[in-house]
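All protein chains but one are shown in place.
Order as written gives the chain letters A and B; numbering starts at 1 within each chain.
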Amino acid sequence: MQTQSGGPVGQSVPRVDGVAKVTGTARYLDDLDLPGAQHGVTVRSTIAHGTFDGLDRDPAFDWTGITVVTADQLGWGKGLAAGGFGENYIAMLDTDQPALLPMGGCIKHVDEPLALVAAPTRARALAARAALTPRQTAKPPVLTVDDALAADIKLYKDDNVFKSFLIRKGHVDDDEFEIAMAGAATVIEGTYETGAQEQMYIETQAMAAWPDAGGLRIAGSMQCPYYVHKAMKVLLGCGPDEVAVAQTVTGGGFGGKEEYPSMLAAHCAMLASAVGGPVKMVYDRDEDIAATTKRHPSRVRHRLGLRSDGSICAIDVDVIMDGGAYLTLSPVVLSRGVLHAAGPYRCDVTRVRGRAVATNHPPHGAFRGFGAPQTTFAYERQIDKAASHHGVAPWEFRDRHALRAGDTTATGQLLEASVGTDDIIRAIRDVAGAAPARDGINRHGAPVKRGRGFAFYFHGAGFTGSGEQRLAGRATVRATADGRFEVLASSTDMGQGAITIFTQIAAGALGVAPELVRVPDPATDEVPDSGPTVASRTCMVVGGLVERAARTLRLRIEAWADTAGVKGDLGALAAAMFGRKAELDPQHGGIAETVQYEPPPGIHWDDATYTGQAYPCYGWAGCLVDVEVDLDTREVALLRCVHAVDVGKAINPVIVKGQIEGGTVQALGWAVLENIVYKDGRVANANMTNCIVPTFADIPELETVIVECPYPFGPSGAKGVGEIPMDGPAAAVANALGDALGVAFDRIPVMPEDIARALRRGDA
Amino acid sequence: MITIGVNGEVRTVEVSAWKRLLDVLREDLRLTGTKEGCGEGECGACTVLLDGVPVNSCLVAAGQCDGRAVTTVEGLARRGIDGSTVLHAVQRELVVRGGAQCGICTPGIAVCAAHLCDSDALAGPGDARAKVRELLAGNICRCTGYQLIVDAVIAAASPASNQEGGS
Partner (left out) sequence: MTAYLRPATLAEAVAARAAHPDWMVLAGGTDLMVNANHRPEPPGIVDLWGCADLRGIVRSPDTLRIAAGTPWLEIIRHPDVNKHLPILVAAAREIGAMQIQARGTIGGNIVTSSPVGDSLPVLLALDASLDLASPRGRRIVPYHEFCTGYRTTRLAVDELIAAVIIPLPDAATHLSWRKVGTRAAQSISKVMAAAAIHVEDGRIVWARFGLGAVAARPIRAVAAEHAAARRAPDAATARAVGDALAGEITPISDIRSAADYRLEVAQNLLMRFVLNAGRA
């Protein structure tokens, strides 16, 4: 028998959807033939805070064939079966966000959905929208986290705090903590701010809905079909079998299609119900930037207590995130933020506090890294300052104090296996070479300053704490009548390569060629719930389920063949087995094996105190960045970016490299040029001309090093890779700029305007 | 009535001269390989060749295409002797080298990069990788970090790649 890790696992198999994508035959939502589909658009608020008083229709407009839906006409509480709807909120963690604001309701952000329009053509729908004017009465908005915490204006409960955390290690109360901090020879203090960031998937949000067999069918661009399914059951007031949700080929997500698709699906459902036929909604870029979720802006206060030998005696972190107008996923984003906030450094006394607060910004939400990039930026700036204070080279300082196997994290988690610190430290050291010359002249004849910066960080793979156990994700592998195999899971491919990885893992475990394995597009009426496609869990957790299901299926088929005396390859055996009807799976058809998540042994997590094993395992990473600053224009050129990432096992090295490099560039963009400009609660630069992301020309040749410290409970040792590349490069850039200019840059993005101001002030 | 040569075929459409070429391709000709990412000429996802030159099809009026030749991503591959699809070298390299992830920017990048490989744009002195980065800067990709796309274009532009008959 082949070993399960043999075969395609570890090979750079070309992605299974590659040919369809390079030839233009891959069908995204807007490419589908939906006969008779009407086009839906959204009427939105134009104020950040106030009341929705009514909707005026231009009597001069020709309303023939136009459907206008407001929340007040939808028959709430009647349920789908009675021709109405269930409850008017987007079911995620809370019930505070209406799917469509009722008249008289409180407008909480600019671009909040107030009404929906459907028309036979997109042009007519847009024209009708222009002929609708919402009546609104403005109230003073809350636009800063300080105003939110002052709570003079209440947006959420009494204190405007969506969620708070307090994690203590090595002390029982604040007095004891301050005693520990007072023992420090030096305390490095800093306040760090990060801006909102747009995911900027190139396929905008897109969804369709149509009545289907007495229920409703939803299809569209999304990361998490079962999230949408859950939200639809509540919104429609129906059972799980009355609504089905299918993912279509998805043109990028990065977290931006984690929670927002439920909103879009709700709107499509309302219009489809009103029209009595299919409706599709595809956002324009401007609308997508203005109205959908972005990375949480953050402010992190960080105190690092150092002994005279440079070791860390106390860490104190206070994290504030701007959650925007509704709770959405903010508590979970904050959770990951605070769990990473102390960083991968040895320290026995740690206090981490965190709050996510309500403001009148459009809700902030999931974005690759999910809170960790914000806190990583803070601690890696702090570590750089500590190294500088002690006169120790930055990478050397990290080497001395980084967590190793046998150490404990801020939640008291004992690190045992798969700690990549030494390999990462070595990988960066091996390729670093000499730092660039400090001074020079560029091709414009302008003087330049150059510098080098580092960052070291970790990222928990999979859901936090007992999340995976609660979720109990399931995946199915089945044989079909033609001797082929299918992987059924709700995990989506949004470009990150999930279906290729699943194909490789299943083929490896089945001992068949990858060409014999297919991964159908997930739909909730066809695939089990393997959980949402988030949290760097798809390969490690769901891949593990796929591996186990495939292995179980193979053993079952081989055992049957032994008994039946049938010979041949696994496909032939499976085809033969189809003759035995009793073997067929009643739920999924074919010969199927479904497995459910089982936690690795010895996982302990206390949700009340936030102590224990926060994550099953961590990825580890290091980044080196060289920068050059033009002293005439204060423009930053990125000269070099080396990124070493421990992924456990690269199931597909090319796909892993693509994940690391894609995340790296998002992080570099966040560091120096991605800048959401809010003005009176509105995104002032809501178009691709002004809300920019890096181009080919902004990015140096990337040097990517894949490090493999296997995780014993991941498929072939694999752990998460999706998010960790986003965490650290921004800090490495800020550290490099500090090295080049002798100025501390504690807020990102660091724009040329910021550099100019810092140099003019003479911060150096 | 507007007549356009699309991927070697003469196509006639009854549309307003103001309609965007992008919409003519997607709606009237149902060639949905060409994607819309922004509608303002920033992202390059809608790139097609107009008389052999890469343009943003969201910025071209249908009237301007009358009597002209358009190549879309659907027209890059050719039919082999045995009827199979033979990918353009750029398409092949994008698949093999990981230059496509979510794929929504890929048609525009494939069209633009095919033009670079099939013209003399990358020839002559100077760093070919730097040229690729300058000439593809009108195509935004949010997934790859660009590195693997540059690898793919360089590989596709190499003489060895063309000898394989890929283009």
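The rule is simple: contacts are C-beta pairs under 8 Å (C-beta built on N, C-alpha and C of every residue); 3 or more make two chains touch, one makes a residue touch a chain.
The structure displayed is predicted, hence computed values, not measured ones.
Only one of the listed residues, A:A81, A:A393, A:V431 or A:A684, touches the absent chain: A:A684. Among the residues B:I4, B:L25 or B:C58, only B:C58 touches the chain that is left out of the figure. The residue from A:D31, A:E593, A:D626 or A:D698 that touches the chain not shown here is A:D698.
Residues 122-123, 126, 284, 444-446, 631-635, 673, 677, 679, 684-685, 689-690, 692, 694-698, 752-753, 756-757, 760 of subunit A touch the missing chain (whole complex, contact as defined above). Interface with the hidden chain, as seen from subunit B, comprises residues 16-18, 20, 23, 39-42, 44, 47, 53-56, 58-61, 63-64, 66, 112, 134-140.
Keep this in mind: only the chains that are shown with their structure count from here on.
By the touch criterion stated above, subunit A contacts subunit B in their complex at residues 12, 14-15, 17-28, 30-31, 33, 199-204, 249-254, 284-285, 494-497, 654-655, 657-658, 660-666, 687-689, 693, 695-697, 699, 701-702, 704. For subunit B in complex with subunit A, the residues that touch the partner chain are 26, 30-40, 42-43, 45, 72-74, 76-77, 85, 87, 90-91, 94-98, 100-107, 110, 129, 132-134, 136-150.
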